[in-house]
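First the structure, in the form of C-alpha cells, and then the observations on it.
The complex is shown incomplete by one protein chain, all other protein chains being positioned as in the whole.
Up next, chain A:
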Amino acid sequence: MRHTLEELLAGWITHQRWFAGKGRAITELAVEAATTLPLRGPAESFHSDVAGSCGTTDRRRPPTDDRVTVRHLVITVRQDARTDRYQLLIGFRPELPQRLKHVAIGETPDGHAYDAVHDAEVTGLLLSGIASGADIGGLRFRHMPGIEIDTALRSLVLGAEQSNTSLVFGDAYICKLFRKIVPGVNPELEVVSALAERGSPNIAKPYGWIETDIGGENTTLAFTQEFLPTASDGWALALTSVRDLYGSLPGTTAAEAGGDFAAESTRLGMATAHLHKELAAAFPTSTVEAPEVKRMVEGFRRRLEAAISEVPGLAEHAGVAHEAFDRLADTGRPITVQRVHGDYHLGQVMRTPGEWVVLDFEGEPGQPLQERRALDSPLRDVAGMLRSFDYAARHLLADHPEAKELEPLAAEWAQRNRAAFIAGYSAGGGRIHGDDAVLLRALELSKAAYEVVYEARNRPSWLPIPLAAFSHDLG
C-alpha cells in the first residue's frame, strides 16, 4: 500500500530527535520547496575515487546505483496555530539495501524513501557542491575563499543531537544541517567566519555553507567546519578530574589530586578572554545605560520570584540573590555590551592538542534569531562557565551514597577551578574588577534561578546543584 510522501513524512518526522513539536498532532505537512540534487555531472568526483582517501587499502567503491535520486526538501509542519519549517534530505531507491533499512521512511510512487543523510554514497554531494560553489535550484552552495576541500571523504552521522544533524566527513569536516529552519543567516556562520577572518585560533576553521531564500530572506541551511578528531569536550575532561578527586585517598585536597584541572581552567579562561576581545573587534559594541541596567535587574527579580513560586525551597536563599541584584542596581554605571557566545558552558568547549576551541555560537537554540544575536555583557558567558564548573563538581553527587561526605570536596573543586578560570580570564585581558564583579555575581545568580526551575521540572535529583549556588559564597 503506497502513501504520498507527505503522509509518510508526517508519520516519520514525529519520531525524529530534532523534531520540535513532539506530543502534538500534526495538522498539516506540506513541501514548500523541493530540489533534486544531481548525483552525476559536475558533482561526480565525490564518488569516483574513494580509494585515494583510504590510505593503503585499495577499496574502489562501485558507482552509485543509477536509480538513486536524492531530493532536498524544505517542509512546513503545522500543528494547530504553530508552524515550523524543517529541512530534509530524502533519498529514493527501488530497493533499500540492508544498511539503510534503519532509516527507511516508506514506499512512495518514486521508490523507497529514506533519510539520505545516513547514506554515505550520496552525502558527498553536499561536500562537492560546497567545493564547486554550485547553484542547484534554489540552493546555493558556498565556500570560504581560498580553501580546498577533499570531496572524496565518506560521511558518518553523529549521534544524539537535539536540533541538528551533523555529518562528519572522514576526520576532516563536520557539516551541520540545521533541521528546524529559522529564516535568516545563522549566527554561528556569521560569528565563526568573522573570527576566522581575524585569525582566531580558538574556533574550528569554517569551510563553507549552504543557503537558500525563505520568505525573501537569505537563510542558512548548513554549515561546514573543520572536524576536531582528537578533541574532547570540557565537560568530559572536567568530570574526569572530579571523578579522580572523589576516588582519591581521604584528606586529599583538590590541589593535590592527580587529576587537578585548574591548569586547564586557567587556559580556558584565557581562551575565553581572547575570544571576547575578537568578538568585540569584529562586531559592533554598545552601552547599556544605567536606567536600562535597573530594568534588567527588575527582570532578574521577576525571574527569581517566578522561580520561588515554583520551587518554594528557594525562598530561604533568596536574600543572597536580592542583595546581589540590589548592588547591581546601585552601581549606577552603564554596562558595555558586545556579541557574546550566549550559551557558554563546558559542553561547548573542546580541548584539542593545542588549544581550547569554542563551538556552537548559535546562542540558545529555539530563541528567535534576533535574540540570539543580541548584544550582551561578555560576563554573561563567564557566568555561564562558572555555573558549569559548579555543575561539573556536583552532578556526580546526585543520588550518590556518600554525597554528604563528598560535598566539601565538590565545593573545593568548584572553588579552585572557578578561581583558576577567572584568573585566566583576567590574564587573557578580560575585565573582572570592581563593578564587573557585581555584575558577574548578579548574572550568575540569575542563571542559577533559571536552573532551579529547570531542574525542578526535569531532574529533581539535580536540584541541589543550582540551590548550592545560593547557599555558598561564590568566589
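Here, a contact is a pair of C-beta atoms (placed from the backbone, for glycine too) under 8 Å apart; a residue touches a chain by one contact, two chains touch by 3 or more; residues count from 1.
One rule holds in what follows: contacts and distances are computed from a predicted model.
A single chain of the complex does not appear, and UniProt lists its protein name as "maltose alpha-D-glucosyltransferase", one of "Sugar ABC transporter permease", "Cytochrome b", "Outer membrane protein beta-barrel domain-containing protein" or "maltose alpha-D-glucosyltransferase".
When you scan A:Leu237, A:Leu279, A:Val349 or A:Ile422 for touch with the missing chain, the hit is A:Leu237. When you scan A:Glu6, A:Glu28, A:Asp135 or A:Asp171 for touch with the missing chain, the hit is A:Asp171. Residue-wise, the contact with the chain that is not shown comes from A:Gly247, picked out of A:Pro94, A:Gly133 or A:Gly247.
When the missing chain is restored to the complex, the residue among A:Gly258, A:Gly319 or A:Gly332 that touches it is A:Gly258.
Annotation for chain A: contacts to the undisplayed chain at residues 54-57, 59-62, 97-99, 120, 154, 156, 168, 170-171, 229-230, 232, 236-237, 240-241, 243-244, 247, 255-256, 258-260, 263, 351, 353-354.
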